[in-house]
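Got a structure for you, written out below as structure tokens; questions coming shortly.
Excluded from the complex is one protein chain; the other protein chains are retained at their positions.
Order as written gives the chain letters A, B and C; numbering starts at 1 within each chain.
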Amino acid sequence: MNQQPTVRMTIPEPEARPGDAPDFSRVPIPEAGAVTLPPLDVEPRLLRNHAYSIIRILRRDGEAVGPWAEMLNEEELLAGLKQMMTLRALDARMITAQRQGKTSFYVPQTGEEAVAIAFQRALRTGDMNFPTYRLAGLLIAQDYPLETMMNQIFSNAEDPLAGRQMPVLYSAKEYGFFTVSGNLGTQFVQAVGWAMAAAIDGSEKIAAGWIGDGSTAESDFHSAMVFASTYKPPVVLNIVNNQWAISTFQGMARGESGTFAARGLGFGMPSLRVDGNDFLAVHAVARWATERARQGLGPTLIEHVTYRAGGHSTSDNPEGYRPQAESDAWPLGDPIERLKLHLIRRGLWSDERHAQAQAEIRDTVVTAQKAAEKNGTLLGGGAPRRRSIFEGLYAETPLHLERQRAAAEALL
Amino acid sequence: MNQQPTVRMTIPEPEARPGDAPDFSRVPIPEAGAVTLPPLDVEPRLLRNHAYSIIRILRRDGEAVGPWAEMLNEEELLAGLKQMMTLRALDARMITAQRQGKTSFYVPQTGEEAVAIAFQRALRTGDMNFPTYRLAGLLIAQDYPLETMMNQIFSNAEDPLAGRQMPVLYSAKEYGFFTVSGNLGTQFVQAVGWAMAAAIDGSEKIAAGWIGDGSTAESDFHSAMVFASTYKPPVVLNIVNNQWAISTFQGMARGESGTFAARGLGFGMPSLRVDGNDFLAVHAVARWATERARQGLGPTLIEHVTYRAGGHSTSDNPEGYRPQAESDAWPLGDPIERLKLHLIRRGLWSDERHAQAQAEIRDTVVTAQKAAEKNGTLLGGGAPRRRSIFEGLYAETPLHLERQRAAAEALL
Amino acid sequence: MTQMTMIEAIRDGLDVMMSADARVIVFGEDVGYFGGVFRCTQGLQEKHGQLRCFDTPINESGIVGAAIGMAAYGLRPCVEIQFADYMFPAYDQITQEAARIRYRSNGDFTCPLVIRMPTGGGIFGGETHSQSPEALFTHVSGLKTVLPATPYDAKGLLIAAIEDPDPVIFLEPKRLYNGPFDGHHDRAAVSWAGHPSADVPAGHYTVPLGRAAVRREGADLTVLTYGTMVHVCLAAAEEQGVDAEIIDLRSLIPLDLETIEASVRKTGRCIVVHEATLTSGFGAELSARVQEACFYHLEAPVRRVAGWDVPYPHAQEWFYFPGPARVGRALLETVEA
Partner (left out) sequence: MTQMTMIEAIRDGLDVMMSADARVIVFGEDVGYFGGVFRCTQGLQEKHGQLRCFDTPINESGIVGAAIGMAAYGLRPCVEIQFADYMFPAYDQITQEAARIRYRSNGDFTCPLVIRMPTGGGIFGGETHSQSPEALFTHVSGLKTVLPATPYDAKGLLIAAIEDPDPVIFLEPKRLYNGPFDGHHDRAAVSWAGHPSADVPAGHYTVPLGRAAVRREGADLTVLTYGTMVHVCLAAAEEQGVDAEIIDLRSLIPLDLETIEASVRKTGRCIVVHEATLTSGFGAELSARVQEACFYHLEAPVRRVAGWDVPYPHAQEWFYFPGPARVGRALLETVEA
């Protein structure tokens, strides 16, 4: 074997590692308002630029500009802001709860709140999301009970999933939230199948698939794209590009060339990139894509460009692989701060009201947590029935499992 | 359930089915010579048109035109013609042999001969193909012994694969031909791995991956594209678009939008479409792509546009799903006829010499078949040792398998 | 009553369910216009329309993944994997997703889904058209695994599978598609014509999942088997003149433990026969369970007759296939032990 390889392959590396100064100079940020608003039935091949540029509405100064602006009214914007604040407060509390041993694990969405919350506003009752573990915002946007979420996070006596699933792998059919899998990617093609079913059934429902930047490398991403481009069912396929996949930067899945949205072009699928930290932009793009689906115009691929400000999970410490200050250097800023600025600029909000809202939200979360903790936490005080693990694997429990249940109970 | 679905999904259908008149009017065929020849280090994003158009050299009248022309000398062209004729003769004989029960199965490549044979001329000893079951041309192009091929096809005493594999699933390391899998797609990403190994090893070798139009839907296609675009190893990824996947037309995998080559654009990979029935064009494109690989410029995706003139295999009858005359209506013609015309036009060939060559080739194939049949066929007269099935699963046979071998031998 | 091959029985079962229930959707590679490479879906697209029976891209993981989404929506997808050998790309969606939707969501979502696939060898298909992967499903909690040996059972079990609220793996022994096969490959192929279990009632009926069928009552020993090997075992017992009680399990999960245990307690001897490779095959589970439950009744070791632990070879497939000779010897040695 030749000991000095003539290197003819590359290993993608991020611009900056711990110790380096964060560097996003290679991330081009187009002007807000610069990208056009295409007709819903646009011929996909005309949409090339939308897959490479970034659709943005909120200017640095908080002004909303461009053809995509003004799709949400005041109440909706204020509600969205409060929901983002609620999600951030929940994250903070649950990270602490994990350190206290009340739960085994938690996944924060800090910095990405706008993506799920602004998108959900474009969906209707009956539609179905196929989420990842980092999209609690889809529930918060529908005022899903915080206490119920925490019951699941604490795996307590009232855990709607009876303790079976790891924290945050929620399931809420009534809220259009498909049971979250711990395996990456699998849900992306399931969303396409669900949308095919809606079409076959002649219903008016649509589906939304979700996947992370790193997970686009998984095979299920391809399966979803192939089935969606072949059958053109009513589905919106969302890629949440938060720049990181645990310790691996997005360039490893993207190959340092093009964009994730551009992967849709070869499938003849309208593909858009949006500023994921711009609440208005995310919603505008979601509205466009969901309308296409409802009108039977087929699937849309959306890349939400955002940044994972926190650790991958409570098991992860990002300082091991990226500069500490990288999050602050992220050029698209913070979704809450940006929407806040916009609302203040419009005279609908103020620092005082913001501080007050923050306090109220904190109380709401604390109250919900107190209530949830009454049902127990991983530390005790209430847990799902142990023998319930033998229930509900099948609609009807087969004999071999009945025998195991009996054996297990004999041990209790 | 709603009994009259409001259709909001489509099921792609071919233009013509049995009974209909064949119709390729929707297949745009650009002028020969129309597509430019880019520099090897071209910036992929400038190559968009090459993924949608078709690189062609041979005009209807046999004239070779355009920037891609003149890469092969007379001898090479004459050798290529004879090899294509040899492959076609082999196919004819083996289809008959299958009907006679001498083999269980055979896969013809009629109409697609140019793809493998013209491509192989761009490879060097030490390079490695990861072929499908329809690429015997890669061996014929290297004058691999016909008798050895038939020994495998007949599963006889001299079968180099000891009867283990179905007919045509050859393996020939010395000829840069990786063991063919019966599972579609798996070899595509293996080719990328082999190329990564060549790069890590600092060798000058390159790899060529092969996949069919229908198989691009498989996950391994995505795996290969992701790994190739991330690490940029010296590999050429070939899609043989012969319009059909058993009974399924290429629109089912392609989604009636764009082209297969266009799937490479989203990966930032130079992607070209070539007239697969144009011997000169296939070779020119192969030369371009292999040179890129050798110079460390990374992977290239090639879509070879051709037509499966025969049945999928001897187990298939295309009359069940496509018009009988479709093959004759194929706008890119027959690769042998087209190269023949070109050579005659250049005064290097004649109908007489063609007829004579045909006769000689037939004799060569018949002689090889006679020799192979001396080693037996599936009808008898020589077969691989039965007990050899216990050999070579592992370098060293483990005890549990030794015991099974003993038990099996006790039964003989 | 009509006489049907197993292919016709399967097609009829699909047709009956597609006619009765608009939620039943059939799709897979080449199953639409062409009707499947084994013709099991022939005519269904024409009769029920393109949205009820259609072709798919060649992506088994996509086929199952999409079907899971459809099942979650409320449809009853019944998909075809062209050969059991090609379920491997879908193994993640089958085992990590379909099998767990109900459990992990605590009943919030369910996954009523049938995955049909031809299984077993005997058609010179080599290592990639001959495998019997049933044990790879029986090890997965949340799946049901079914395997008919006759046209009558094929239709009845398939209808029961489609009506089942949980995911069912439906393995079709391809060597039985056109006729019962006793393992004597050198003899003329027999068709289903005239075979009693080829009499298939018209319309709707079910064969419940989890109930075995005693194909032959006997006193000397119990034979636990399924699929193609049922017919091989019947032939072997006949040829050796052994009074074997031959049990066709039909369903591996759920498993008919009572029938198995009662029979072994009666005969005191047992062999297990399948075509899949021996090591970690489903025969291991059967053997382990039999000696756990019937240890004090056993007069001889529980023997397994199975495919050898190598990939299914092309040319030597009849040396690999556990035919009447191998089964016969095991029968004799076990009754004489």
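The criterion applied here is as follows: a contact is a pair of C-beta atoms (placed from the backbone, for glycine too) under 8 Å apart; a residue touches a chain by one contact, two chains touch by 3 or more.
Just so it is clear, the model here is predicted, and its values are computed rather than measured.
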| item | value |
| --- | --- |
| Neighbouring shown chains of the undisplayed chain, as defined at the top | A, B, C |
| Hidden-chain contact residue, picked from the options B:Arg8, B:Lys102, B:Arg164 or B:His342 | B:Arg164 |
| Full-complex contact with the absent chain, from A:Ser215, A:Asn277 or A:Ser327 | A:Ser215 |
| Where the unshown chain meets chain C, residue by residue | 85, 88-89, 91-92, 95-96, 99-100, 103-104, 127-128, 135-136, 138-139, 141-142, 253, 276-277, 279-285, 287-288, 291-292, 295, 298, 300-304, 309-311 |
| Hidden partner chain, residues of chain A it touches | 1, 3, 5, 7, 9, 11, 13, 17, 104-105, 155, 159, 162-167, 169, 181-185, 214-215, 217-219, 245-248, 252-253, 315, 320-321, 378, 383-384, 386-390, 393, 400-401, 404, 408, 411 |
| Chain B residues touching the omitted chain (full complex) | 128, 130, 160-162, 164-165, 169, 171-173, 178-179, 181, 183, 186, 189-201, 207, 219-220, 222-224, 226-227, 230, 392-395, 398-400, 403 |
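FYI, only the chains that are shown with their structure count from here on.
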| item | value |
| --- | --- |
| Reference chain B; chain at largest CA-centroid distance | A |
| For chain B paired with chain C, centre-to-centre distance based on mean C-alpha positions, whole Å | 35 |
| Where chain A and chain B are represented by their mean Cα positions, the distance between them in whole Å | 42 |
| Euclidean distance of C-alpha centroids - chain A vs chain C, Å | 41 |
| Sequence positions of chain C contacting 2 or more other chains | 51, 56-57, 59, 61-62, 74, 89 |
| Per-residue overlap in chain A, given as positions that touch at least 2 other chains | 195-196, 198-201, 219-220, 222-223, 226, 230 |
